[in-house]
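Take a look at the structure below.
As you look at this complex, bear in mind that one protein chain is not there, while each of the others sits in place.
Letters A, B and C mark the chains in the order given here, with residues in each chain numbered from 1 onward.
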Amino acid sequence: MTKKLGWIGLGNMGQPMVTRLLNAGFDVTVYNRTRSKAEPFAAMGAKIADSPRELAAGVDTVITMVSDGETLEEVLFGEGGVLSGITAGQTVIDMSTVGPEPVQKAATEFAARGAKFLEAPVSGSVGPAKDGTLVILVGGDEAAYEAHKPVFDVLGKASFHFGENGQGANAKLAINLMLGVFLQGLSEALVLGSKAGLDRETLLKAIAQTAVAAPIVLGKTPSILADEFPAAFALKHMEKDFGLALHTAKKTEASLPVTSSAHQTYVAAKANGLGDHDLMAVLTQLERMAGLK
Amino acid sequence: MTKKLGWIGLGNMGQPMVTRLLNAGFDVTVYNRTRSKAEPFAAMGAKIADSPRELAAGVDTVITMVSDGETLEEVLFGEGGVLSGITAGQTVIDMSTVGPEPVQKAATEFAARGAKFLEAPVSGSVGPAKDGTLVILVGGDEAAYEAHKPVFDVLGKASFHFGENGQGANAKLAINLMLGVFLQGLSEALVLGSKAGLDRETLLKAIAQTAVAAPIVLGKTPSILADEFPAAFALKHMEKDFGLALHTAKKTEASLPVTSSAHQTYVAAKANGLGDHDLMAVLTQLERMAGLK
Amino acid sequence: MTKKLGWIGLGNMGQPMVTRLLNAGFDVTVYNRTRSKAEPFAAMGAKIADSPRELAAGVDTVITMVSDGETLEEVLFGEGGVLSGITAGQTVIDMSTVGPEPVQKAATEFAARGAKFLEAPVSGSVGPAKDGTLVILVGGDEAAYEAHKPVFDVLGKASFHFGENGQGANAKLAINLMLGVFLQGLSEALVLGSKAGLDRETLLKAIAQTAVAAPIVLGKTPSILADEFPAAFALKHMEKDFGLALHTAKKTEASLPVTSSAHQTYVAAKANGLGDHDLMAVLTQLERMAGLK
Partner (left out) sequence: MTKKLGWIGLGNMGQPMVTRLLNAGFDVTVYNRTRSKAEPFAAMGAKIADSPRELAAGVDTVITMVSDGETLEEVLFGEGGVLSGITAGQTVIDMSTVGPEPVQKAATEFAARGAKFLEAPVSGSVGPAKDGTLVILVGGDEAAYEAHKPVFDVLGKASFHFGENGQGANAKLAINLMLGVFLQGLSEALVLGSKAGLDRETLLKAIAQTAVAAPIVLGKTPSILADEFPAAFALKHMEKDFGLALHTAKKTEASLPVTSSAHQTYVAAKANGLGDHDLMAVLTQLERMAGLK
């Protein structure tokens, strides 16, 4: 039986994800704070709800994909929020990256109404969202995870259940800190190369042949050579995720020297106007710090 | 015309590299400080020289593959060293990782004798050395580079000419700093995961699906799960290469915050007895710093 | 007219501070969660309240001095908390170090009841608390600050008004990050000295003559030489304050590379059992990382 899905959040990630679900034949109702972003989906067969509450009332499962914890708090627990429309037996799945604390709180709130809550943050940005090749990192009730595998299979190439609520969020933070660290590592290699007089294109070709040629390194190479960084994943969001990872690290007493060092460079990049660029613009910040720009 | 090659240095890297050259039909004379390491190669068709000088006198091209700058200095310029046996028209190729300064010095010394000098450090450790899939990063005379492509093609899957002497060395340092940073980034993700209660195997499976799944990350996964780190590339050598990269960075005024932060963790690992383990043992040091071990 | 003061929190700091106020002739009522800690003050003339609410009801000004934000939340806003006993015209002063957010929240809550709220965190640990040489960093209503100068003058050698609520807290965090960074800088100098073979006592004598001889450096010298670190200011509290400073830094987009690096070392120290020692035990953590211990 195909579930009736409600989808909240039609930003860069939400749009291609909903498109895939509609194309796969799911019955989807959408809600977006700015309604104009929702309207194109009506032509594709989606219903449009006027509030999270209304949306929640008419579906089996509510999925949220928003930019940060404050927005999630608002759509779930604000006036006219999901909680006010939920009934026992429903499931809410948050696919945003907000860290373990908000999802644990949400799980508790929905459990009190007899509803289930999963967090299912994703690794991958706009490209994988379009291609359905996201990696989905799930925490919460295992049966609810299994029940929603058909949804996850449309959105991602793999999904993993990490345990209770909060553990999917933690897995996401662990993976994302690698992302931020890797791109700063790449950037520092390129800055060293430039200061030493190496041709950047040749250096990137050599890197592409080595054991550090992560998919993200290969993927960012064209934008590096063009020196243009339109946001696939905005630097300010990477900065936010570093903050969440370091918050969990502090609480669990994990000492993460390189993660915290990289975080401070992303903070500097954001303070210098690069927050809305792609996270690869950390290279630009490091080039400034090296006097190259 | 196949050149007569002389090979100095039969450590973990030199052994499989010479084996490949012999198998490919090259005429190879070998020298190793500890002669017993050279003897097995006689059975494979190699000649054995008693000194770098003797070796240099009988070949077209001398290749050195040693562990550090001091050893290179000794075999090239010490008593009975290569320089004392070199004649005009020969070529010397150093494939060690010693940084730009020793190779620039060597190039000057050999040029004074009418000989050519290339540095050709490699990216890749024992496995790629056996498989002939090293990446070879060359600095020095371009004609000499072209003339030795047949040798490089046996040893590596790709070679790149970066310009004058020192630039191959610089490229190597840039790539190796990425290696050290990436494995520390991976380690910090794993430490955060463990402190937060994530199952390490599931986390590594998820990482393997994402954009940070560099070949080195996938390659180290079995040793991480076994928690055993026999050296493919010894941590102390990574520590040395970080030092060389940061020395060049200092000279060229490149500010590399994450590289220097990672370096200090590798120094701590070395100071705590992990220098002869694989560089992946930086994970062990970080686990200790997190109170996990 | 001497005000009637209520004091909540009789830990290492609260005890000597209340003692000074009683000796100076103030009328003081005290409350402590563990009542046995309050009883000795009765003999010195203090009244004892059974709850924060009861305490608040009988005084002009309530002062809180607790260990962290959670405890402050509890004594101010929990059941039987200060808020439930407050009436218009009273003043509440928090002298703990909890960061700007809790004090801004508290100020709003008390303002709604017609009460004033100041934060007045202190720089200085047990010794200055006894001697009345704390430095008091105040945020909130300026008239309330002026009205309580007689209290501050008993407790500290200087007080500063930094503006609205939150700014005293911010000043405290700025100063405390210097403390943590300075002691790590000292520790790194001592570790380098020990690894290089310098006599530690001679090095400390030399340091004492130089421009880096901060009072805190001189003050910690005996404990360093004894290699014993009973807590004057517990390392775990310094770790907490680093976290608060970096939280404010993140929010205001201040990139603080050295502060964040030091923080991670304190996290490592805490994860390795040094949290209840004096913050100077960061030296022990660094000695371990250098293989000295």
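Rule of thumb we're sticking to: contacts are C-beta pairs under 8 Å (C-beta built on N, C-alpha and C of every residue); 3 or more make two chains touch, one makes a residue touch a chain.
Values in this document were obtained by computation on a predicted structure and should not be read as measured data.
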Original post:
Which chains here would be touched by the one that got left out?
Top reply: A, B, C
**OP:** Would you mind spotting which of C:G89, C:P150, C:G163 or C:P230 touches the chain that isn't drawn?
**Re:** C:G163
Original post:
Among B:A57, B:L203, B:A268 or B:L283, which one is in touch with the chain left out?
Top reply: B:A268
Original post:
In the whole complex, what residues of chain C lie against the chain that is missing from view?
Top reply: 100, 123-124, 135, 137, 157-158, 160, 162-163, 167, 170-171, 173-175, 177-179, 181-182, 184-186, 188-193, 195-199, 202-203, 205-207, 209-217, 219, 245, 248-249, 252-259, 261-262, 264-265, 286, 289-291
Original post:
Since one chain has been left out of the picture, which residues of chain B touch it in the full complex?
Top reply: 239, 243, 246, 249-250, 253-257, 260-261, 263-265, 267-268, 270-271
Original post:
What residue numbers in chain A mark contact with the hidden partner chain?
Top reply: 257, 261, 268, 271-273, 288-291
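We adopt the following convention: only the chains that are shown with their structure count from here on.
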**OP:** State the chain with the largest centre-to-centre distance from chain B, centres being mean CA positions.
**Re:** C
Original post:
How many degrees of rotation map chain A onto its copy chain C on CA atoms, rounded to the nearest 5?
Top reply: 180
Original post:
Same or different for chain B and chain C, when you check if over half of the residue numbers at their contact belong to both copies?
Top reply: same
Original post:
Distance from the CA centroid of chain A to that of chain B, rounded to the nearest Å?
Top reply: 38
**OP:** Would you mind pulling out the distance in Å between where the CA atoms of chain A average out and where those of chain C do?
**Re:** 38
**OP:** Indicate the whole-number Å distance between the mean C-alpha point of chain B and the mean C-alpha point of chain C.
**Re:** 52
Subject >> Of all residues in chain C, the ones touching two or more other chains >> reply: 257, 261, 268, 271
